[in-house]
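A protein chain is absent from this complex, but the other protein chains hold their places.
This part shows chain A:
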Amino acid sequence: MDTLVGYVMLAAAACFVLGLHLMNHPATARAGNLLSAGAMGAAVLGAGVVIVRDATITATGWLVLVAGAATGSAAGFYAARSVRMTAMPQLVSLFNAVGGGAAALLAVSDLIGPGEALTVRVGVPAAVDIAIGAVTFTGSLLAAAKLQGMVSGAPVVFAGSRVVNAALGVTMLGAGAWLAVAPDSAVALALLAAAALAFGVTMVLPIGGADMPVVISLLNAFTGTAVAMAGFVLGETVLIIAGALVGASGGILTKLMADAMNRSIPNIIVGGFGTGADAPTAG
């Protein structure tokens, strides 16, 4: 059974690649997305089969699983169906935020949960996962809020903002290294999560609304990397493949988008560009 599910996961990973490839051309893009969606359905079904077969899940676990899946699916479906066409980029950013959040939570769950002694083998990917996932979570939420006009699209640069950014970055690196060597440390975990959540906000604040689609694409690549790291933590190959795939292709796509705007990625990230008043609602 494990072998069969393994092949299903491999087929799903292959279909993700093919689907993404088909999405390069207008004529085949929709079919590519459907192929990818079908593969995702198969992967989730495969996971369900393994869970039923293993039978280690508690009754409360089932309740949590079904309620969570129903809530998330309903919210995602409703939002995706009802959103205005012009508001789609911010919705994608919201979906990216929850994806990054989920990836970070997987590592958190592995670290705080019971199980065998934690080693650096788990600590390193877990620390990277939590750092990137948490940055993506708040960063994408803020990016969506900027596009939606809930937060001013204008670049927000306050006195000492660069210093705050640098300090948060150093804190993240320090706490991340600490958590990597001491995965049991709750203090390191809390410090890393807090610094990363704050960094997501301070990273996106100085960036103008017009550059937001490129930033969302970059954060999308971040989430892919975080998901791949979650795959390392959990030992799930399909997460590693799909995460790395999105991490790399998202990175290339970010560069293409920046090139199309005649802007460089570092230039965009430094921020302070434009007034945000002419922010496009679609990239």
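Here, contacts are C-beta pairs under 8 Å (C-beta built on N, C-alpha and C of every residue); 3 or more make two chains touch, one makes a residue touch a chain; residues count from 1.
As a working rule, contacts and distances are computed from a predicted model.
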{"item": "Per UniProt record, name of the chain withheld from view [\"RNA polymerase sigma-70 factor (ECF subfamily)\", \"Alpha-ketoacid dehydrogenase subunit beta\", \"proton-translocating NAD(P)(+) transhydrogenase\" or \"Maltose/maltodextrin transport system permease protein MalG\"]", "value": "\"proton-translocating NAD(P)(+) transhydrogenase\""}
{"item": "Touching the absent chain when the full complex is considered, from A:Ile51, A:Ala145 or A:Val201", "value": "A:Ile51"}
{"item": "Interface with the unshown chain - residue positions in chain A", "value": "12, 16-17, 19-21, 23-26, 29-30, 32-34, 36-37, 40, 43-44, 46-48, 50-51, 54, 56-58, 60-61, 64-65, 67-73, 75-77, 79-81, 83, 85, 88-89, 91-92, 94-96, 98-99, 101-103, 105-106, 108-110, 112-114, 121, 213, 216-217, 220, 223-224, 227-228, 230-232, 234-253, 256-257, 260, 280, 282-283"}
